[in-house]
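Notes to accompany the following structure.
Yeah, one chain of the complex is gone here, protein chain that is, but the others are all in their spots.
So that you can tell them apart, the chains are marked A and B in the order they are listed, and the count of residues begins at 1 in each.
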Amino acid sequence: MRALLTRDLMLAIRAGGGFGLGLAFFLIVTVLVPFGVGPQTELLSRIAPGILWIGALLACLLSLDRIFALDWEDGSLDLLATAPLPMEGIVSVKALAHWITTGLPLVFAAPVLGVLLSLPVPAYQWVVISLAVGTPALSVIGTFGAALTVGIKRGGLLMSLLVLPLYVPTLIFGAEVARRGAEGLGVQTPLLLLAGISFGVIALLPFASAAVLRINLR
Amino acid sequence: MSLWEYANPVKFIRTTDKVLPWVWALTGICLVTGLVWGFFFTPNDFRQGSTVKIIYIHVPSALMAINAWLMMLVASLIWIVRRHHVSALAARAAAPVGAVMTMIALATGAFWGQPMWGTWWAWDPRLTSFLILFLFYLGYMALWEAIENDDTAADLTSILCLVGSVFAILSRYAVNFWNQGLHQGATLSLDKEENISDVFWFPLLVCIAGFVLLFIALVFLRTQTEIRARRTRALLAREGQA
Partner (left out) sequence: MVLCVRDLAVTRGGLAILEGVSFELAPGEALVLRGPNGVGKTTLLRSVAGLQPPETGTVTGAEDQIAYAAHSDGLKAMLSVTENLKFWASVFGLSDIEPALVAFDLTELRGRMAGTLSAGQKRRLGLARLMVTGRPIWILDEPTVSLDVASVALFAEVVRGHLHTGGSALMATHIDLGLAEARVLDLTPFKAAPRTRQMDEAFL
């Protein structure tokens, strides 16, 4: 399992691995929003928590089809399925690798990009905390979507359609934590619910992902 | 004689062929009675005027939008556990019907909301939940279409339906948390005091019965079509091989 994680991380860092892809997309979204809605500081600072969350979500979505597609094309997935690793373990490691290469950099990039959007000072910590708690859920749910569509040529659009409604609860609670933090309100309830979703999907969804991957491999 | 005998495609078609005309007839009777009664023989609401009458389409379609998904969930579970093909095909057949019901509920809601709330659309929890439900229907149908192998498609969509159901419930709570809405409380509840008055209530019940029957008729018909399409493919495959 650790070998698989190391390999996936190594591949992500090597040329063409798409390590910075999500980060670049995150940057583009945040830079484009002020051009779209106007440069007023108070408007930007009000919508900044939401923009950061949407940017992070889209950046995650963009990189999802890399999770299994490459291993599917070069036959590694077949070989992994006959290896002594449980399929549930494989999908969990894949989700973890996706989070480390995409979700985690977003957590660190968010405060920097927050400056561009005049994010209110008290919101910084809550944006970071909510992204840190919520992005694992995005990766795990995304892995399920990627596993569902792995056999389909040009399945990217279909995967987005399948994954987006699944992302709704995470987005709502995550953005709510950031928004309430920005306004100085209590964040405990949405934060607990967000953590609940993350732990729930990490514990349960790999079983579904493994099941659909097995179906797709046969 | 067990219920599972109807899981045989041939038997299913034979039985539903006999039942369908009756279901269609009942559907027609219920819908015509309910809608005519509702539209022409009930008083206008003292606050909402004649716009209240859209309730006879709005509430039944909204109910069926949710019930169609529940039916797909049950059918998916049956496919996963017992692997009856008719079950998987019935789930596939119900999805577009459910999606259209969701669309009707959203559209009639917009027509109703415009005069009442002064807006076509509001990000109210109920409205938002239905929009999300609509996305689930779209995704479910798109996945069926995208996969060539019938059994693989049935397996994958069943699992999507199970996972989607959990997330649909989660979304429901999330949007409730996110925004307290404009939408009035449930029109129908067992608690009699909150209910609308009997004058509206009886024609509404007839309309709901009509929509349930319509749903059953459409699902039977579409399942038959799916079975026949599948049979055609099986026959063609055999021809091609021989």
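Just so it is clear, a residue touches a chain if its C-beta (ideal position, glycine included) is under 8 Å from a C-beta of that chain, and two chains touch if they have at least 3 such contacts.
For clarity, every value in this text was computed on a predicted model and none was experimentally measured.
Student: Touch as defined at the start, partner being the missing chain; which of A:L4, A:V33 or A:A48 qualifies?
Tutor: That would be A:L4, which touches the missing chain.
Student: Out of B:V32, B:V199 or B:A234, point to the residue that touches the absent chain in the complete complex.
Tutor: Looking across B:V32, B:V199 or B:A234, the contact with the absent chain belongs to B:A234.
Student: Can you list where chain B touches the absent chain?
Tutor: So the residues of chain B touching the unseen chain are 8-10, 85, 149-151, 227, 230-231, 233-235, 237-238, 241-242.
Student: Of the residues in chain A, which ones touch the absent chain?
Tutor: Counting over the whole complex, chain A touches the hidden chain at residues 2-4, 6-7, 10-11, 14-17, 71, 73-76, 78-85, 217-218.
By our rule, only the chains that are shown with their structure count from here on.
Student: With chain centres taken as the means of their Cα atoms, state the distance from chain A to chain B in Å.
Tutor: 32
Student: Where on chain A is chain B touching in the complex?
Tutor: Result: residues 144, 148-149, 151-152, 155, 158, 161-162, 164-166, 168-169, 172-173, 176, 189-190, 193, 197, 205, 208, 211-212, 215-216, 218 of chain A touch chain B.
Student: Sort out for me which residues of chain B touch chain A in the complex.
Tutor: Contacts found on chain B: 132, 135-136, 138-139, 142-143, 146-147, 152, 155-156, 159-160, 162-164, 167-168, 170-171, 173-175, 177-178.
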